[in-house]
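Following this message is one structure expressed as structure tokens.
A protein chain is absent from this complex, but the other protein chains hold their places.
Going by the order they are written in, the chains are A and B; count residues from 1 in each one.
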Amino acid sequence: MAKYDIIIVGSGINSLVAASVLGKAGKKVLILEARDKIGGLASTNEFAPGFKCNVIHDTVKWIDPRVSRDLQIESQGLEFIDLDVKRIALGSNSNEHILFHKDPLTTSDSIAKHSNKDAERWIDFTKHIDRLSNFLEQLYQLTPPELPNIGLMDALSMRSLLGPILKQGSRGLVDLARTAPMMMPEFMDEWFENELLRSALSTAGINGLSYGPYAAATGYNFLHQHLHSKGIIHNSSIIRGGTGNFPEILKQTLQSNNVEVRTNSKVVSINVKNNAYESVSIHDGEMIISDQIISGVDPKNTFINLVGAPNLDPNFHTQIRNIKYRGSTARIHFALSEIPEIQGIADEQMNTVFSICPSMEKLEKASDAVKYGHISNEPYVEFSIPTTINSDFAPQGKHVLSASVQYAPYRLRDCEWDSNSKEQLKQNTIQVLEKKIPGLSKLIETSVVYSPKDIENEFGLTEGNLNHGEMTLDQLLFMRPTASSSQYKTPIENLYLCGPGTHPGGGLHGANGFNSAKKIMEKT
Amino acid sequence: MSRIDRYDAIVIGGGHNGLTAAAYLARAGKKVLVLERRHVLGGAAVTEEIFPGFKFSVCSYVVSLMKPNVMRELMLPKFGLELLPLESTFTPLDDDYLMRTADCDQTYREIARHSKKDAEAYQRFGPLMGQIGMAVRPILETIAPNALRPSLSDLFATKKLLDHFKTLSKEQFEYLTKLMTMSSADFLDEWFEFGPLKSTMSASGIIGTFMGPRSPGSAYVMLHHYMGDIDGAFRAWGFQRGGTGEVSMAIARSAEHFGATIMTEASVDNVIVKNGRAIGVALDNGDEYRSDMVISGLDPKLSFLKMVDEKELPSDFVRSIKNFRIRGSSGKVNLALDGLPDFTCLPGEGHHHRGAISISPNFDYLENAYDDAKYGNFSQKPFMDIILPSVLDPEMAPPGKHVMSCFVQYAPYDLKGGWNDDKREAFGDAVVNALARYAPNIKDIILHRQVLTPADLEKTFGLTEGNIFHGELTIQQLFSLRPAVKWADYTTPIKNYFQCGSGTHPGGGITGSPGEMAAKKILGIY
Partner (left out) sequence: MRQGNQFDATTQLRLSPFFERTSKLNESQEWRRWSGYLSATNYELNHENEYFAIRTKAALLDITPLYKYIIEGSDSQRFLNKLVTRNINICKVRQVMYTPWCDENGKVIDDGTVQRLSENKFRITSAEPNLGWLEHNSLGMDLTITDDSSTTAALALQGPNSRSILNAVASDSLDKLKFFWMMDTNLGDMPVSISRTGYTGDLGYEIWMNPKDALSVWDLLIEKGKSYGITPTGLQALDISRIEAGLILLDVDYISSRHALIESRKSSPFELGLGWSVKMKKDDFIGKRALEKELKDGPEWKFVGIEIQWDELEKHYRQAGLAPGLPSTAWRTSTPLYNGSEQIGYATSGAWSPILKRYIALAHIKTEYSKEGTMLDFELKIEHFRKLTPAKIVSTPFFDPERKRSCPA
């Protein structure tokens, strides 16, 4: 039986980053992945003969700069396409749209068609966002302190936060403290009047949440989406060859760092005795021993399913059970017979991300469905056409349209996530899309729907939540995933966490994995 | 014709906070003048005989958060403060009910009827909230530090507060964090399973705010209401004998006892500012009064956007005040009744008439009510917090008759198409219909009905957008940010101009706290 220093459960981006960092430091690391390929949500697959899609993420919002630097991902051949037009927000009338450009002046011009006042404020707004995200960027690289008994060391470790304060004064921190708990309309009221613009910005605030823009702390989520954006609103980049290429590139780094990867190896239990980790068992009965284990899967899977509730202290068990997941974003991929036409959009702009967001009220109404366990009648739809960048995603001349759809709550009240409810979701989505792409239905050759339930089944994400736990204020920082496990270590000795369920939350940025690996190296 | 009199301090608005500030200043030997626009004192805390023989606490209807030291220091019991406990909370349901009483064991048995686990959890929940409330109270009793440029004493006060949190166990600190950030529904879901218990408990998290129980942030409002204190017992609610106006009257009598002058029907038009200093006020009728300082008990929008010229204020401050969220969300329906409502689920007269009656059967009901308002309509089936003052104090109504006070949510200030007489009556009808679902005899026993929409509350009581708290209690509008950063310590950018209303720290409710703390801050300066 091989003996490893560290076993990592799951092979999402964070697991791969943690493995690379630890491997590089000379640890003997083994990654166990249940699926037949690594990468977790960074996945590209063929959903119909000849048609490929980025299953979950079409774009990458930001990557922790330490990860890019340390793992030299770009020199390994990962190509990020940094489009000029980051996103186009579509309003209710034809030709009504706002174009979010890399260059804020261009964006401002686009806004000016709707409101001169808002256009004038745009540059200030981007600077404001840049300033606020500066604080978060520092915070995201730290291990949260253990509260309320914050020690001297904790306080010292947070000194990097002083940087932006010294640079920008405490006003920035106060602004962050004010903005984070805000709801989008409140945040927007302070800046803009045009409904399409307000709504287009709100879509970043609701990204991945089960809440609508009228919920407190959507302001925080907006900032979370804009880390390292340097004030470029709706900033994101696209990976050449598909998001699935990201883990492929990391594979090379892993190899050079002597990390062993086993796919098709589903961990069925993390064996614990007297509150200390001992070994893992794989689905075929094999038991593997290591000194330490890091779980990249979400907290519920880690503790309830793998460690087992009977092995948890009562209070910790309560905390784990109280984590809110509530996945409510679905993905739908359409195989199209030809490129669709969007009213008022030029051909060369078809490669960007589109969001259909006529008003905040529409977004909020869509979100009401979650409260009552229904599928939104008129969902919020965000889509892109990946074939405009990766032509190999579809047969010659054909195209793929991939949509993220909110809200499709994991828990439906009157039915299950079966073919009927998925069909209903698809029809609702097509209806919304048709308003912008008349005749779309006729182009659809086939399609696939990933409901939160499907995402749970496919990727092992509890309730299909892409962030391994909702990104709400009560589940951030020293509360993420719970108050007694927010430092990447857990109440169970030698069991660590590195997934998006930890600080600083979800996305393909790798910060969690990096922070976690650093923490473990501190300890050993 | 204009008169000019000179005072040490002028208080604009005879609401309970303005009166409290006046009483404290008078007690310290200042020559104080209180100017009230209406013919009655008390602002939102007034008692009025709306229909002959029927007296109503027209707006504010319960007293829970009044600070005990204010009651003692201003000798309010001597001047007529008499708080009667509301002994239960009754939630009628279609074929059952939930009733929590002052007796812990009885409440245990009643909840156990619905869920044994909830009954057990409930026994732990109350004391825990009390404990957290105790740790939070010092914050409420501290003048909010300047978060931009903290002074040495600000830092010292902050350190003292942080030390207070260390009295909390790790678990309690965790709950505090959750209370500051979660929705009341989520918070309660972690504790309880019986829907009506959760929804009724969550109701205190939505009172006075434009949020639903599932809106993040509502848990804090719930905590705010848990900090009520009568006779040292946390979370007890009380009814003032003679109506809430008597609380204001007690404070007014105290202020007069200490030498303050109180004028009613004296509507202030503006604060007179000269060289960046407040030097007095001018009334609508042209009278002017001079003073060393002016203290506004009005909400921040009125204090800064109406009472003084924007030009006197720094632009970022004006922007903050304009951005301050007020959003009225509640209405009030006062009913004069020929008898008591008879509840289908608990027929007859009983204990349940002596306490609060909560129309909050489940989260969906409340969320539906909220959804209506979110999109600019009043709730078709509103949440209601009801009391029957005449059961506790028979003098509120003629013999055998009753008055019923219904606090109703949601009624948005920004109603689609605006409020008018028809809409007001339709809103009143919705309230009566919602009541009739549980007490069908209600329609037959209504003698008179007074419906107050947020627009009416604004017009009558001068509450901007009809918000009873002078501004929403969301974490970005609390403590050092209430009403605006740097000006959360009752001072304003205008020298000698101060604020003491609910729009300042620690916020709304009949607490006397903003008034007291403002006065103490002022007395510390002069």
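Please note the rule applied: a residue touches a chain if its C-beta (ideal position, glycine included) is under 8 Å from a C-beta of that chain, and two chains touch if they have at least 3 such contacts.
This one's a predicted model, so the numbers in the text were calculated from it and none came from an experiment.
A.B. asks: Determine which of the presented chains are touched by the chain that is not presented, and list them.
C.D. replies: Among the chains that are shown, those touched by the missing chain are A, B.
A.B. asks: Specify the residue from the set B:N69, B:S151 or B:S169 that touches the hidden chain.
C.D. replies: Reading the full complex, the residue touching the unseen chain is B:S169.
A.B. asks: Among A:A25, A:A48, A:I304 or A:I339, single out the residue that touches the unshown chain.
C.D. replies: A:I304
A.B. asks: Just one of B:H257, B:H351, B:K495 or B:K521 touches the chain that is missing; which is it?
C.D. replies: B:H351
A.B. asks: I need the residue numbers on chain A that touch the omitted chain, in ascending order.
C.D. replies: 273-275, 304, 308-311, 313-318, 321
A.B. asks: Using the touch rule from the top, list residues of chain B that touch the missing partner.
C.D. replies: Within chain B, the residues that touch the unshown chain are 97, 99, 105-106, 108-110, 112-113, 116-117, 119-121, 123-124, 127-128, 130-131, 169, 339-340, 342, 346-352.
Going forward, only the chains that are shown with their structure count from here on.
A.B. asks: Measuring from the mean C-alpha position of chain A to the mean C-alpha position of chain B, what distance in angstrom results?
C.D. replies: Once rounded, the distance between the two centres reads 41 Å.
A.B. asks: Considering the complex alone, what residue numbers of chain B touch chain A?
C.D. replies: Residue list for chain B touching chain A: 147-149, 165-166, 168, 170-171, 173-174, 177-178, 180-182, 186, 190, 211, 214-217, 319, 323, 325, 364, 367, 371, 374-375, 474-476, 481, 485.
A.B. asks: In their complex, what parts of chain A are in touch with chain B?
C.D. replies: Listed in rising order, the residues of chain A that touch chain B are 147-149, 170-171, 174, 177-182, 186, 189-190, 211, 214-217, 315, 318-319, 322, 324, 361, 364-365, 368, 371-372, 472-474, 478-479, 483-484.
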